[in-house]
Each structure stands twice: as structure tokens, then as C-alpha cells.
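In what follows, a structure is listed as C-alpha cells, so that the remarks can point back to it.
For this depiction, one protein chain was excluded, whereas all remaining protein chains were kept in their positions.
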Amino acid sequence: MSHLFSHYNYWIVIVLMMTGFYTVISRGNMVKKLIGLNIFQTSVFLLFITMGKIKGGTAPIVMAGKEDVVYSNPIPHVLILTAIVVGVSTTALGLALVVRIKEAYGTVEEDEVQAEDIRR
Amino acid sequence: MLVGTGITIIRQQNLLAASMLSGIYSLLSACWMVELDAVDVAFTEASVGAGISTVLMLATLALTTRSEKKPVHKSFLPLFVVLATGAALIYGTLGAPPYGDPANVVHHHVAPRYVNDSYDETGIPNIVTSVLASYRGYDTLGETSVVFTAGVGVLLLLKRGKRSKREEKK
Partner (left out) sequence: MREHSIVRVVSKILLPYILLFALYVQLHGDYGPGGGFQAGVIFGAGCILYALVFGVNKARRVAPSSVVSSIMAIGLMLYAGVGVVCLFKGGNFLDYNVLRHDPHHAQELGVALIELGVGMTVAAVMFTIFMTYAERAKK
């Protein structure tokens, strides 16, 4: 039972990840695909942060004068901080591409774009 | 709650509501990150995910369309693929270290050095800041370049410069 509980966080992360994955592969609308990609991304962030947590630990900001304080692992935090900012950059770039596609094809649905391509 | 919001997002046909919900989703995940002691990350996620991303999505929707078309063919292939991958991943977590255990391998390799020595070496109490800006300055430099490149890319894609105006006149 304790084993079951100790992996609970991972399972939620995986359910979220699969939600995002399903959105990406099953929806034709490109904005929806990007939202799905965001969900997927956030779930990966949460996975890393979960790994960095130490039970009974505190945020990794050194409190001067106090010894024997357990800090959670700061390395995943640093990595994910970088990843979030890179993520928002890619999202912005993707949305810009969607806008251009809309202007060129008049639609943001994937199959309609393909149909238009075949017609040309 | 997070899962509920996520599933509502995919069920939602109205893209406007979906982007608002994704903002809420970001805020909820930021709350979870605070719970997991990652205050810096939660701060970033809240400001980036709930603030900037949502605004950008709304701006895109204003330029494109507000509602999604119903998928013409209902296919079970994506659902099947997703369920299979999910099952494989959950099987994989059974071998993963238990949550929050201080004896886990990740906490014993590089992290103790940062936790113990970074304050003495840099004089910066926030370990995340000192690792980000000092020990891993190269990473952050690269990341800033990525942000810069994204800005330039969006400008190139969307900005109507002088030349296109001239072409329109012709």
C-alpha cells in the first residue's frame, strides 16, 4: 500500500502527459494541438520537480544561521526554469506560424490545409 | 483537479474557453510546484503560463478563428496509442524511486555540492539563482539566445516591413 502511494505523483503526471499527447495526435485544429503540447510540457516539468522533492525538505534558499535544514534538490528547478522559458518561446513561434497558415490557406484545420495543397 | 481541467480542455470545442482553461491549468500546476518546494519554478510558470501564453493564444485566436470544427471521422487509433503508451509508462514508474525519499540516487550525485558549498562560494542565498546564473552560466546564455531568436523569428514571420507595403501598392 505504501508502495502504491509513493508513486501516486508519477501517475498523475502520466495521465496529464497522455491527455496532452491525445490532444496533439487526435485533433486537427492547430491551436488545439499547441494547447496539447503545452499540457504535455507542463507534465514533464512536474515530473522533474517531483523527482527533486525531498520529504520534509524546504525550498532551496539558504537560511543563514540555521544548520540541519533539508533543502529540496535545486538542480531540477534550474533545468525546468530554463525549459519553461524555452517553452514559451516555441509556443510563440508556433502561434506565429499558425497565423501565417491561416492567412495563406484561410483555415487552421489540418485536413483542410492538406486538401488545399492537393487542389493546387 | 488538474486532470479534470486537462480533460475539459480537450473536450472543449470553443477555442477561447480552451485557452482560458489552459491559463487556469498553468496556475494549478504552479500551486502544485509550490507544494513541491520549487518556488522559483512556480513563480515562472504562473507568470509565463498563466500570463503571457494565454495572452498570446488569445491574440492568435483574434487573428484566426474562435471555434474548432468537429472531427469528421471518429477514430479509436489515437486513443488506443495513448492508452498503450500510458500503460507502458505506468509500468515504467514501478521501477522508479519512491517519491520524496532522501535516499534517492538523484539527491546524492551533484546536488549536495551545490546545497552545501554554493553559499560559501558565491554569497547568494538562493541556490537556484546561483546555480542558474553562476555555475551554469553557459546554459542561461544559450537560453537567452533562444528567447532572442524566438523574438526575431516572430518578427520575421509576422511583421509587415516596408517591402511588402511596396508590393501591395503594385
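A and B label the chains in the order they appear, each numbered from 1.
Convention: a residue touches a chain if its C-beta (ideal position, glycine included) is under 8 Å from a C-beta of that chain, and two chains touch if they have at least 3 such contacts.
Please read all numbers here as calculations on a predicted model, not as lab measurements.
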Touch partners, limited to displayed chains, of the chain removed from view: A, B
Contacting the left-out chain in the complete assembly, out of B:L63, B:V81 or B:A96: B:L63
Options A:L34, A:I49 or A:L81, residue touching the unrepresented chain: A:L81
Among A:I14, A:I35 or A:A59, the residue in touch with the chain that has been omitted: A:A59
Chain not shown, touching residues in subunit B: 39-40, 42-44, 47-48, 51-52, 55-56, 59-60, 62-63, 121-126, 128-130, 132-134, 137-138, 140-141, 144-145, 147-148, 150-151, 154-155, 158-160
Hidden partner chain, residues of subunit A it touches: 59, 61, 81, 84-85, 89, 92, 96, 99
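Note that only the chains that are shown with their structure count from here on.
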Chain centre separation (subunit A, subunit B; CA means) in Å: 4
Subunit A residues within the subunit B interface of the complex: 3, 6-12, 14-23, 25-29, 31-32, 34-36, 38-39, 42, 45-46, 49-64, 70-78, 80-82, 84-93, 95-100, 102, 107-109, 111
Residue numbers on subunit B that touch subunit A, as the complex places them: 2-3, 6-7, 9-10, 15, 18-19, 22, 25-26, 29, 32-33, 36-41, 44-45, 48-49, 52-53, 56-57, 59-61, 63-65, 68-69, 71-72, 75, 78-79, 81-83, 85-86, 89-90, 93-94, 96-102, 104, 106-107, 110-111, 114-115, 118-119, 125-128, 131-132, 136, 139-140, 143, 146-147, 149-151, 153-154, 157-158
